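Here the complex is missing one protein chain, while the rest keep their positions.
The block that comes next holds chain A.
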Amino acid sequence: MKTIRLTVNGRAIEETVHERMHLADVLRDKLDLTATHLRCEQGVCGACTILIDGEPARACITFPSVCDGAEVTTLEGLEHDPVTTALRQTFTREHALQCGYCTPGMLVTARDIVLRLPDADEARVRRELSGNLCRCTGYGGIVRAILSVLEARRAGRLPVMRSCRESLGPVGSRPARPSAAGAPSLSAAPARATPASSMGPLGLAGAAPTVALRQAFTVAQPPDAVWRVLSDIAAVVPCIPGASIVSVAGDRVVGRMTVTLGPMAAAFDGEAEIARDGSARRGTILGAGSDRLTRTRVAAEATYTVTAEPEGARVDVTVAAVLSGPLAQVSRGALVEDLAARLTRMFAENLARLMAGDGTGGPGLAPAAGTALSVGLLLRALATERLNRLVAWIRAARRR
């Protein structure tokens, strides 16, 4: 048995599975995502075709333990995808299915054809469909359905953009999780990226921020109590969704922040230094971090101020950050603000619960469980119609 973590249709999941259980069985039997069909279990028929890291792959010959950490999208996760929506309409119109058994795999492959091969003609579409078997339709309707979406794309009626996958390795593959000693590689061949042991200078170091945010929330607690909790790094970090502490030395904290949004996930390893002005109830955080997998770097300066309000305390947060690397390309202002607003709301809720637990002896937020709980709450909050719209937007941006 092995515990694996996947992002399935934008939702982080953790399952303990028999390692011989292939991905399609995990999706169907553990997660009740039954759109993924199984027939040959040899990688030939294509019924189980899903997206792994955004690209089509066979779920029947891919084992979860070799794609631990991957982003998986099944047909259920493509409900609001614009290309899939267009294909659904043309599949219906062209009678591109009869029994429907092959259809989930057909749609995933058809979507790939539309995105990857905008100039495909009928012969090319038929060749690309050779990995998806249909025993009912004779393919005529399926080919017509795909060709008509391709035509719409070429005519500009279906604005889609697609980014090129950066990694040259198998979709789903990830580096080994670091062991205690962090077994060094013997070879001096060029590695993708090496996480720096120290992030170097913290904060923006004079650079112009690419992201500037202002958030505020209120907590029904006295301002001084809120200030005290905010000054307790070990207590407050677990309130930040996805954040965890690696070590704390004085006002310097080394930690990790995992951001999951739709198909995107980044785990920033970083350091921050906190300076506080108790008389003004104002703190300043200088931080820097990098996500090893996406090679995204972030440098940030944040301030927080606690002021008195009739119903308790108001906390104002400003963030100025420079984001560089692949994630920066999709992190447009509106998107980041949307995410930041969610994170702030979750943080405020967690903080309120933590303080309520402190004050009343009620069910507080145990710091040890904080990270997982926060992420869980975040993800539940994110599972909204609004997120679906956002994810569609991100996917479109990603294809640029």
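FYI, a residue touches a chain if its C-beta (ideal position, glycine included) is under 8 Å from a C-beta of that chain, and two chains touch if they have at least 3 such contacts; residues count from 1.
Going forward, contacts and distances are computed from a predicted model.
One chain of the assembly is not displayed; among "4Fe-4S dicluster domain-containing protein", "ABC transporter permease", "FAD binding domain-containing protein" or "Lactate utilization protein B", its UniProt protein name is "FAD binding domain-containing protein". The omitted chain makes contact with just one of the residues A:D68, A:D251 or A:D316: A:D68. When the whole complex is considered, the residue among A:G100, A:G140 or A:P175 that touches the unshown chain is A:P175.
Counting the whole complex, the residues of chain A in touch with the unshown chain are 2, 18-22, 25, 41-44, 46, 49, 52, 55-58, 60-63, 65-66, 68, 108-109, 112, 116, 126-128, 130-132, 164-165, 167-179, 182-187, 189-193.
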